[in-house]
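Left out: one protein chain. Kept in place: all the others.
The chains carry the letters A and B, assigned in the order they are written, with residues numbered from 1 in each.
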Amino acid sequence: MAGQLDERGLENFQPSSTHRSQSLLARLTGETYLGRKAHARPYQAYLFILPGLLLYALFVLIPILNTLRYSFYDWTGFSEPVYNGLDNYTTLFNDKDFWVAIGHNFFFVIFSTILPILLGLFLTSLLSRRKLRGMVIFRTGLFIPYVMSPVVVGIIWRWMFAPAGPINQMLTTIGLEALARPWLGDFTAAPLAVGGVITWVQYGLCMVLFISGAQSINEELYDTAIVFGANGWQQFRYVTLPGLRQHILVAFVITFISAMRLFDLIFVLTNLGGPGKQTLVTSIFLYTETFRKNNAGYGSAIAVVLTAIILVVSAIVTRLQARTEAEEQL
Amino acid sequence: MTRQPQTTMTYILLVLFTLVAVMPFIGIFLLAFKDSSELVNGPFALPQVWHVENFVEAWEGARFGEYFTNSVIVVIPAVGIAVVLALMSGYAFGTMRFRGEQFLLLLILLGLMVPFEAVIIPVWQLMGVLKMRDTYWALILPQVALSFAFGTFWMRAHFKGLPEDLIDAAVVDGCGSWGVLWRIMLPLSTPALLSLIVLLFMWTWNEFLLVLVLASGERWTLPVGLALLRGRYATNITVMAAGAIMMSLPVIIIYVVFQRHFIRGLVSGALKA
Partner (left out) sequence: MFNTKRYLVVFVLAAFVILAIVPAAAQEEITLVVWDTFVRPAEVAMMDQLSAQFEEANPGVTVQHEGYNFDDLMLVLPQSLSEEGGPDVAQINQGATSMGALVQAGLILPLDDYAAEYGWRDLYADSLHARNSFSADGLTYGEGNLYGISNTAEVVGVYYWKQAFADLGIEVPTTFAEFEGILQTIKDAGQTPIVFGSLDGWPAIHEYSAIEHPFSDPQNIDDFIFRREGATFVNDANLQAAQKLVEWVDAGYFPDGFEGMDYDNATLAAFRNREGVMWITGSWIAASLLEDANADEIGFFVIPSPDAETPPYAVGGVGIPYGISANSPNADLAAEFINMVSSPEVAAQLLELGFLPAVAVGEDQLTEGTLTTDIVNAWNLISSNNRVGHYLDWAVPLDDINAALQELMAKQITPEDFVTQVEDAYVAAAP
């Protein structure tokens, strides 16, 4: 028989001498008990983690450090790097294009984060709290833009916004021909068109997230609110919204990072940030500097700054999230 | 209370939003079967003749057959290996306590936050040093590494969510942790695993920048092949559409089949993480 568990659970687990599994690995990992109160022999945990961690260190951790290192060098990417201290960073902060790119990233945050969240909340606010029929179909459909590759999204919308494409065709058909224009080549329209596409990609995610989140809010809270005479809007404001706080924060982080990392979509939609630099974003800027102008050191500096921005915002939001979670547990 | 109109309006809006989400895709689907001359008929006109040859042209002429194969060769090992590694480490983080746990966790968290752009140049360099440029492994391994970070968190969250007694009771009959993982935990974790597999599949299949930088024409996967198709078939939007459909179908199919897992996993997992 296997070892006995005593009444305290696990502290005194003794391995039995008759084990059925005699595989080497079993013997290596030995006998142990699990559970968070207990102490596994540490090296077992390490063994589980090690293979993945090694790969991860090699292809993610060390490269992160290297990017930081390269950012202090003047380097084409394929010849000898030359140390130049903080030059890349000073140049970067004085580089008009950089600020333009970062500005656009934040501009697109409106379309990637704010609009989809608002749309999601709007839809959720209208929802009756009984389970809707056919929700599965809606969910499936709403998510499709998010699931598709940004390259495919770019190709679809490049066609849609083409001068002779569907959008202009439809505008003409309903008599709004004056609005028809070369969307992706027009300096004022292009950022809006791209923004629209971004919202199109993200709003399904927010809607599904919030709807399912709303459905898991405790019914009692609503009943209490009704007792106090709260109308629909007040119910939404005082019960639904707080209940969705976690979800909103999660949606915020996901869509924010998405907006900061925009690359594939812009690459396909607007030829690397055109027209002019109207839709230039930081990742594209990084790419052109590194791979089209052979400024790999400079590109590394851009990467560092971009990462820093993402990390800082994520940290802030995660803080908020932890605080919310703590509050909710009270 | 005005429940009925509210529900109706909600349905109308839901339908509207869903249609808007899906229509462009339908448009390009129809486009893939049309002839270029039909473009003027409007996006939702049905093709006069269903031109399947667009697909043939995309597969051979535009080399999408090659790119498709490349995608498969890259994605299957990438997802497979990543899932195994993530399962193992997520299990350790989620059920065991050990020194350095917080530190290692933080390290892995870093990988989640950091955009790929932050590591692309050194990884490209590293591949040169390892003499691995333009091989399938060059495309597989970095993606495994990146997926590992997410996967670890995902499985950790899942394991943390399992009731403690379950884990304690799983220790029977002298199976080591290893045995417990594969014999008991694994069957229990199917939903979380499926969600993970589907997510990783989607991200790896759609990966663009990594392949753009690390591969040359022979090893391009579908996203890069499609995006850089513009030159040769720039005049042939129907072939491009066919290519886009070919590229999206696997993801869409897997998504639709597993969408329950997918969405549930994404929604709840994101919260836990």
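The rule is short, and it goes like this: contacts are C-beta pairs under 8 Å (C-beta built on N, C-alpha and C of every residue); 3 or more make two chains touch, one makes a residue touch a chain.
Given the structure is predicted, the values throughout are model-derived calculations rather than measurements.
S.K.: Check each of A:T76, A:S125, A:S212 or A:T318 against the chain that is not shown and name the one that touches it.
M.R.: Of all options in A:T76, A:S125, A:S212 or A:T318, contact with the hidden chain holds for A:T76.
S.K.: Hey, which of A:R69, A:K293 or A:R319 is the one touching the hidden chain?
M.R.: A:K293
S.K.: What chain A residues would touch the chain not displayed?
M.R.: 76-79, 162-163, 181-187, 271-277, 288, 291-294
S.K.: Can you name the residues of chain B that touch the chain not displayed here?
M.R.: Contact residues on chain B toward the absent chain are 124, 128, 131, 133-134, 213, 216-218, 228, 230-232, 234-235, 237.
Methods note: only the chains that are shown with their structure count from here on.
S.K.: In whole angstrom, how far does the Cα centroid of chain A sit from the Cα centroid of chain B?
M.R.: That pair's centroid distance is 14 Å.
S.K.: Where on chain A does chain B make contact in their complex?
M.R.: Residue positions touching the partner: 2-3, 5, 9-10, 13, 15-16, 18-21, 23, 25-40, 42, 44-46, 48-49, 51-53, 55-56, 58-64, 66-67, 70, 77, 119, 123, 126-128, 132, 136-145, 147-152, 154-157, 159-160, 164-166, 169-170, 173, 200, 203-204, 207-209, 212-213, 232, 246-247, 250, 254, 257, 260-261, 263-264, 267-268, 283, 286-287, 290-291, 296, 299-300, 303-304, 306-307, 310-311, 314.
S.K.: So in the complex, which bits of chain B are touching chain A?
M.R.: It is residues 3, 6-7, 9-11, 13-15, 17-22, 24-25, 27-28, 31, 39-40, 42-43, 85-86, 88-89, 91-93, 95-99, 101, 104, 107-108, 110-111, 113-126, 141-142, 144-146, 148-149, 152, 164, 167-168, 170-181, 202, 205-206, 208-209, 213, 223-224, 226-227, 237, 240-241, 244, 247-248, 251-252, 255-256, 259-260, 262-264, 267, 270-271 of chain B that touch chain A.
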